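The other protein chains are all here in position, but one chain of the complex has been omitted.
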Amino acid sequence: MPVTVLIVDDSKLARIVAGKALAELQPEWQRLEASSAEQALDIVSDHPVDLAVIDFNMSEKDGLALAAELRMLHPTMPLAIITANVQDEVIARAREVGAAFVAKPVTAEGLKGFVSGAALRLRSKA
Amino acid sequence: MSADAISLTELETDALTEIVNIGVSRAASNLRKMVGAHVLLSIPAIEVVSQRRAARLISEREITQLVAIRQDFDGPFSGRALLIFPESNSLELVRAVTGGDLSPQEVLDIEEDTLAETGNVILNSCLATMANMLQRSLTMTIPEVLRGDGAKLFDVWEGSNSDGLVLFLYIDFAVRERDIRGYIAMLMDLPSLTALKTLLGEFIERIVGDDG
Partner (left out) sequence: MAEPPPVDPTAERLRAVLAAAGASGTWDWDIRGGRLYFDERFAELYGLNPADGHTGVRTGIFFSAIHSEDRARMKIAVAGIVGGAERFSKEFRVQSPDGTVRWMHGRGQGHLDEHDEPLRFTGLLIDVTERKRTEERLRIAQSAGGVGTFEYVDGFATATVSTEFCKLLGLHPTHALPVRTINGVVCDGHPPIIPDAEQHGVSGIEPLHGEFRILRRDDGSERWVARRGEIVRESETNGYRFIGVLYDVTAAKVAEARLQELNDTLEARVREEVVERQQAENALRQAQKMEAVGQLTGGIAHDFNNLLTIIIGNIDTVSRRLGAGGDPRARRSLENAQKGAERAASLTQRLLAFSRLQPLEPKPTDVARLLAGMSDLLTRSISEAISIQVRTPPDLWGIEVDPHQLENAILNLAVNARDAMPRGGALTIRADNITIKAAPSLPSYVVPGAYVEVAVTDTGIGMAPDTMAKVFDPFFTTKEVGKGTGLGLSMVYGFVKQSGGHVEIRSELGAGTTICIFLPRLAAGSEHTAEEPAITAELGRRSETILVVEDDDDVRVYTVEILQELGYRVIEAADGEAALRALNSGDTAIHLLLTDVVMPGMSGSELADRARVLRPGLKVLFTSGYTRDAIMRDGRLEPGLDLLPKPFTYVSLAAKVRALLDR
């Protein structure tokens, strides 16, 4: 079964951009999209999701909260917080929840670190 | 309270200008990544004026229709940041950001979203960088796309005293190859200004050291 990555961002553009970057790095991976934390949780409960990239600045529940929840459900799932909000505090909080921090705009270059790390972890898991 | 009572010293203005410079440079760098073209920046213009003056400055400056992405921020100092484009430019920006992958109809559908996301990246990176330089953190609202004239953009500002003073900041940018241009404007209220002065002083202290 192919690796499935969940892209969570309320902006369609951001999802497209992230999708493109991921496709460039790992073309064979399957991509799923969610436009809110709620939707993301729904998808995760229905589908097998291997890793997720999550936008920090979302309405209702923000990305860090979602990341925390997902961490509890899937302790070893590779998670990345993507955001333009490159404040030190945000970076620190991402680390706390065990998520990587990727600055927007998302490029293949910017995601490379996280993606190769996640791929490695997933292979070793399998 | 007059403008003289709470104004920035020359050094404080310089410091603020630099911090804004860093923030905008980061934002420009991000915009470059998004549109894939060289971005030019102007030197920021900074002024402390009354809010009424600020509203008039805006209507003085902007007479026609604009598209703006607005983001309010809060923390040790609070305010409102705007990324402003002339309406004619906004679709060009969308096309630049989405690349050649989307059909014209898809581009239209995604316009609002794209503007919001672009504003998000730019304003966030600018404000976040500034916060980092001042060694504090800010919370930011979700960016909102507005259309209207200049007066409309700045007139209503909840929670602020209409007689208050504002810090009026203004940076011009241009993407020549793509025919995109606009500017970033920021307003901060009086209490924020006081807090800002303190933070700037600390920053100056760190940088200048014994030469201050």
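Each chain carries a letter (A and B) given by its place in the written order, and its residues are counted from 1.
The criterion applied here is as follows: contacts are C-beta pairs under 8 Å (C-beta built on N, C-alpha and C of every residue); 3 or more make two chains touch, one makes a residue touch a chain.
Since the model is a prediction, treat every value here as computed from it, not as a measurement.
Counting the whole assembly, list the visible chains that the omitted chain makes contact with.
B
Out of B:Ile19, B:Ala68, B:Leu127 or B:Val145, point to the residue that touches the absent chain in the complete complex.
In the complete complex, the chain left out is touched by residue B:Ile19.
Quick one: which of B:Met34, B:Val67, B:Leu115 or B:Met133 touches the chain that's been left out?
Touching the chain that is not displayed is residue B:Met133.
In the complete complex, the non-displayed chain touches which residues of chain B?
10-11, 14-15, 17-19, 21-22, 24-26, 28-29, 38, 40-43, 45, 47, 49, 53, 56-57, 60-64, 86, 129, 133, 170, 172-176, 179, 181-183, 203-204, 207-209, 211-212
Everything below uses one rule, namely that only the chains that are shown with their structure count from here on.
Just curious, how far off is chain B from chain A if you go by their C-alpha centres, in Å?
Inter-chain centre distance comes to 28 Å.
Where on chain B is chain A touching in the complex?
Contact set of chain B toward chain A: 26, 30, 33-34, 97-98, 101, 110, 113-114, 116-118, 120-125, 128-129, 131-132, 137-138, 140, 142.
Tell me, which parts of chain A touch chain B in their complex?
Answer in residue numbers: 10-14, 16, 20, 57-59, 83-90, 103-105, 107.
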